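Every protein chain except one is present and positioned as in the full complex.
Labels run A, B and C following the written order; every chain starts at residue 1.
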Amino acid sequence: MNRPDANDADVIVVGAGPAGSCAAIAAARAGRRVILIERGPFPGSKNMYGGVVYPRILDELVPRWWETAPVQRWVVRRSTMILSETGALSVDYRSNAWGQPPYNGATAYRPDFDEWLSRQAVAAGAQLVTSTTVTGLLRDASGRVVGVRTDRPDGDLTASVVIACDGVNSFLAKEAGLYSATDPSNFTLGVKETLALPKHVIDERFGVRDDQGVDIEILGGTSGVNGGGFVYTNLDTIALGVVLKLPKLAAQKKRPEEIIATLKAHPAIAPLIEGAEVKEYSAHVIPEAGYSMMPTMVTDGMVVAGDAAALCLAAGIWLEGVNFAMASGMCAGEAAAAAVARNDVSAKGLAPYTDKLNATFVLRDHKKLRKVPGLVLSDRVQQRYPAFVTSVVERVFRVDNPQPKPGLRRIVRQERKRAGIKLSELIRDGWTGLRGFG
Amino acid sequence: MAYKYLWTPLQLGPVATRNRIVFSAHLTNFAREGLPTEQHAAYYAARAAGGAGLIITEEHSTHPTDWPYEKLIHGFHRDVIPGYKRITDAVHRHRVPIFAQINHNGGQASSMFSRLPVWAPSPVADPLFREVPKAVTHAEIDEIVAGYATVAEHCAEGGFDGIELQCSHSSIVRGFLSPATNKRTDEYGGSLANRARLLLEIVAAVRGVIGNRLALGVRLCGDELIENGSTIEEAVEVSRLVEASGHVDYINTSIGVATASLFMIEASMHIPPGYALFIPSAIRKAVDLPVVGVGRFKDPLQAERALAEGHCDLVGVVRGQIADPDFAAKARAGATDEIRLCLSCNQECVGRMGLNRWLGCIENPRTGREHEWAVTDHVALTAKPKDVMVVGAGPAGLQAAIAAARRGHRVTVYEKENVAGGQVRWAASVPNRAEFGDMIRNQLNECRRLGVAIEFGTGVWPGLVEEKRPDHVIVATGAEPQRPWWVSDPDADESARRVVDVRAILDGSAPLGGPQSGDSVVVVDEIGFHHATSVAELLADRGCAVEIATPGMVVGQDLGITLDMENWWIRASAKGIVQSTDLVPMGFANGELTLLHHPTGANQTRRPDWVVLAVPPSPVEWLYNDLKSLGVSVERVGDCVAPRRAHAAVVDGERAGSSI
Amino acid sequence: MTVVACLKWVIPRVDDDDRFAGISAADQSALEFALLSARPGEDVVAVSAGPLGAERALRDAVACGLSRAIRIDLDPRASSSAVASSIASAVAGARLVWCGDYSLDRGTGSMPGFLAARLGIGQALGLIDVTIGDDSMSVVRRLDGARREIMRVTGPAVLSVEGSTARLRRASLRGVLAADNAIIDVIAGMSSPIDAVDEKPYRPRARALAAPSGTSALDRVRSLTDAGTATQRSETVVLDPPEAAARIVGALRDWGYLG
Partner (left out) sequence: MSALVAVVPVRAGVVPAGGLEAIAEAGGRAILIGSGASTATTDLGAARDVTVVDINVSDPQAWGRAAADVLSRLGLADSVVVPASPDGRDLAPHLALALGVELFSGATEVTPTRVRVARRGGLAIAEHRPAGRFVATLQPGVRGVDPASMAPTVNNVDIGAPESSTAVMSQEVLPPDVSTMDLAEAPRIVGGGAGLTDAERFAQLAEFAKSIDASMGVTRVITDRGWAPHQRQIGTTGIVVDPKLYLAFGVSGAVQHTSGLGQPDHIISVNTDAHCPMMQMADLAIVSDANAVLDELAALLSKDSAS
């Protein structure tokens, strides 16, 4: 057993994303010596995401966080939009209460948000090292993780616990053997454009004012490639993106740029972004398959949190990850600090981390929605339901007098046949959906 | 190369442009009964959506005495305002500013439509309209000034962000500025200050009504290119006066006058890019106002260079955006390769203006038809994708393939040669006409983007169709040269082997390598377009003594329409090409060509070393006929229906491809 | 004796977001040469004239193994002669002063020349290659027309290097951790009257462009279009390779490119 005080730090956190910074805050608050290592020139510099965070978890870590967090807009409208070739069906919920403390969700730029969060970690006493990439794990004879190797000369650092928060495709978790073989179908590609419009135009088009914002998730509209889309409002930009299933994308030989262009031209989307100028285009891989692909979270001397632990929910109707990352990071930081204090950093000593996860929304949400990613991304939902749902609604709402309207049930039956959906499938999917979403 | 200036914003008085690309003013013939139409709105909106930084509409007439062509917008009627609103609303939706160009054409007009005498500074007849105008009195000058103010008011009410005064190529203001047309002895004639008086009065009056809410620009001509006309030195002086007025926010530039030197305004591919850049450059040295440079800008890098070298602050890209409304957006996104490059052929944009038809583009069937496409655009994908076979990779076949693939069909093009292009390849292979070949490059790019497969070196015959079993076949096999009746049979008369088609010269298949230096050649022009003239140039360059004989009144009649005629004359005379007209070929035998001079009925003869034929070709229709009789679902497009020109090929192809 | 590296910390953005600030590749090369050229026992000092944010760059430099870092507190708008005077008084007596040829904002490149003038020592600027010997250095300087000048540096001098000449060593992890707590000396810069200037968006100046020549309209048209007046352009010939090669060499001779 190595002597803790001979180590460079008690806890090394790899990656100053939302997970890493929260882990560092939690561990530093508990009085541990923490080094937070980030490969970018500053935290968040290279990180991308859709644009909405649900940071309520910060209530515990950064009291009154909303007063200092670099937020673009507070989300007061959330809606889910189902798109067929030309039609659209939206379910829209609005609450002005979300626009007041303690707030619900917010849109924010990652370089701003991540950097702010890392400053909270530094304020709590963690030491932040940037422009430094972790290239491997140090282990002792027993195979226990005792530190990290970085790309700098003289770059080994030892610690009692390493918290891997290095994001999706975590190479540390893989090196520690925590992942089973990865299957490309568990990943999706996120592609996003940042579109600039003056603030008042955004306010008008989305029916908001001041610092109110909107979060729209989209099912369909991805040119037949399975996936979903999103539209979020920032102060004077709109984030618009698609999330695409990797194997499908490859099989259909479509370029992500084309898919995003088609979505932008959709009659339901085009008016929202008309006249906007593309400021940025970026792409990033997301772990998509939810609970079913999570790695083992804990090993001797190391825990995994955030995207590195596949704690991301990105299933078309939700795109959440930052909140899970922050929560899991916090749990990891606390558990690591406690384990160091107890002088037992074995997998068993770190096990309270998993318990904590289970007790919070993090794993509960993931379990509940276990099958949802599969459902939302299935061919059925992706390629037939949108057309089906929108044409049912279209026919119900259509006013074509003087013919008597067929009953809703007949419309559903006719449309279901036209879309080629079996009744049994419809029922099964409905059930899975209800269980997940309800 | 990174763009440093093209995408930077610029302030023109109260108006900000988001980049430096201007869709400068040009006639469209979209107006009906003097009013703007839905066609205008959709046309301008498409360029706004495509990323233009600023749009300037075609001219609006400021006075009833000004009606030189039928489809002019009568800005002086209040009735135009709803139409203005429609245009400005459509453009503003894309957050692009739009200015109105207002104008009185002065003496460069006729009384044909208005039945009123045309007004000008002095009774000097315009060389094109050949009508003596009425010299305006001071009261009439006041009426002109008031007319500008009224129209400016209409424009402001109609939602325009600015006004541009066209004082450049066809305008009463130009008439006053130019010593060639202003012979007055009162305070409006003589010194430059006097000649510019009307301009400054109009500027002040217009600023008076629009206040500071709208931008005001003046478009000036940098060299009229007519004898005794104004040149760059005077243009620079006028810009100084304009700037000193304190009322003007920018200066636009132009070259030539619309009636005598129009071919220099809308320069065809024979005139080098950047030819008019010396004008904004000289003006910009003299004034601090932003200056627009215009004239054959077709590539974003070329535009960037003009900005970087300080020749102008904004770049007018007119035909570049007629051909591709998304010019700016594609360039901005770094997809330069996807821009449908304008050919500077003038065939369907400028060319149709003179014919009193609405503006179009040879390679873009949607140009001028935006109002029809807007409705159907998004729903274009087909529910039942078909396998489509296209035969022939000329413009007709490629366009059919593009249109079908855009609808979601699976398309394969078969071309018997190893390259695409059909006759366009030959049309582009002559001096100074390479840009015509860009049409095929553009089409091939689009094919690649849409996933169209092209099988080169595969001639189609009915057996291949049976083997491939496509759901639908589009035949675009083009046209082939034909021997006219008046040439003797080369098997019987050896001299007739020296009678060859233009294509044989271009593809090198003429016997003995074709005409060589020192040979005498008669080119027979029965088509009246570039075929004869360009081959004549090629042969003259090669050292041949060339004569063109045509039954028409002039050689290459339709070059007038594309504004290539004047240049052709200059080059032809420099190259010593003889042009003989009103001659109908009556026979060729034993080395002798007989030509009938039809106004007199006299026969003439020639004994040239070679006769080169630019005569109507015949359609290649056997494949279509065979497939039709086999009951295959087949259609034909382009020259194989009836030999015409490239635009007809593109339009045919688009129609056939999009209706599957 | 000391060896000095002068680093200019710049925020290369219009919105003044200092997260994107840093020093240029040329300054990084200068720092590397300062470290390489110091003799045993000599101090290596980095100097940056600028606001508080510049200390970040200095800390990064310290992490690479400096002896000392100095920040001269100076308004970033100060003229380059004021900057040079301030730096000159801070580094007087240095054996070598290394500068980057250009800062991140591509500045004006005049600071090194000024510094040499103020310090009264030699200068070798715009270097693209540096070879450090035992008691002298051989350096290569870029001249115009793609010429190069080779120079020998024996005495005290100011040297400025281009960004491609060296790659700054990567600071060790321990260095980085320690630099967090390093002490940066701050000295007050020379107060210079900040010269009041108007700043406007860049508007390139028009380069000379000849107007068409000729007094008759036709002559001007000809000169603008080349129509019929150009020498015969575009001669197309089909040749087999040996003929083609001979033809090319012949043309180059005719046009005066080959002797």
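Just so it is clear, contacts are C-beta pairs under 8 Å (C-beta built on N, C-alpha and C of every residue); 3 or more make two chains touch, one makes a residue touch a chain.
Since the model is a prediction, treat every value here as computed from it, not as a measurement.
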| item | value |
| --- | --- |
| Partner chains on view for the chain not depicted | B, C |
| Options C:125, C:168, C:184 or C:217, residue touching the unrepresented chain | C:125 |
| Identified contact with the non-displayed chain, of B:299, B:455, B:493 or B:526 | B:299 |
| Candidate in contact with the missing chain, chosen from C:1, C:186 or C:248 | C:248 |
| For chain C, residues in touch with the removed chain | 12, 14, 79-81, 84, 104-106, 108-110, 113-114, 116-118, 121-126, 138, 141-157, 195, 197-210, 233-242, 244-249, 251-252, 255, 257-258 |
| Residues in chain B touching the chain absent from view | 1, 4, 298-302, 305, 310, 334, 336-337, 341, 419, 425-426, 428-429, 431-435, 437-438, 441 |
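One rule holds for everything that comes next: only the chains that are shown with their structure count from here on.
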| item | value |
| --- | --- |
| Between B-C and A-B, the pair joined by more C-beta contacts | B-C |
| Approximate Å spacing (C-alpha centroids) for the pair chain A, chain C | 44 |
| Chain centre separation in whole Å, for chain B relative to chain A (CA means) | 52 |
| Centre-to-centre distance between chain C and chain B (centres being mean Cα positions), rounded to whole Å | 48 |
| Residues of chain C engaged with two or more neighbouring chains | none |
| List of chain C residues in touch with chain B within their complex | 201, 203-207, 209-212, 216-218, 220-222, 224-229, 232-235, 238 |
| Contacting residues of chain B [partner chain A, same complex] | 18, 48-49, 93-96, 332-333, 377-379, 381, 451 |
| Complex interface listing, chain A residues touching chain B | 85-86, 197, 201, 253, 265-267, 274-275, 277-278 |
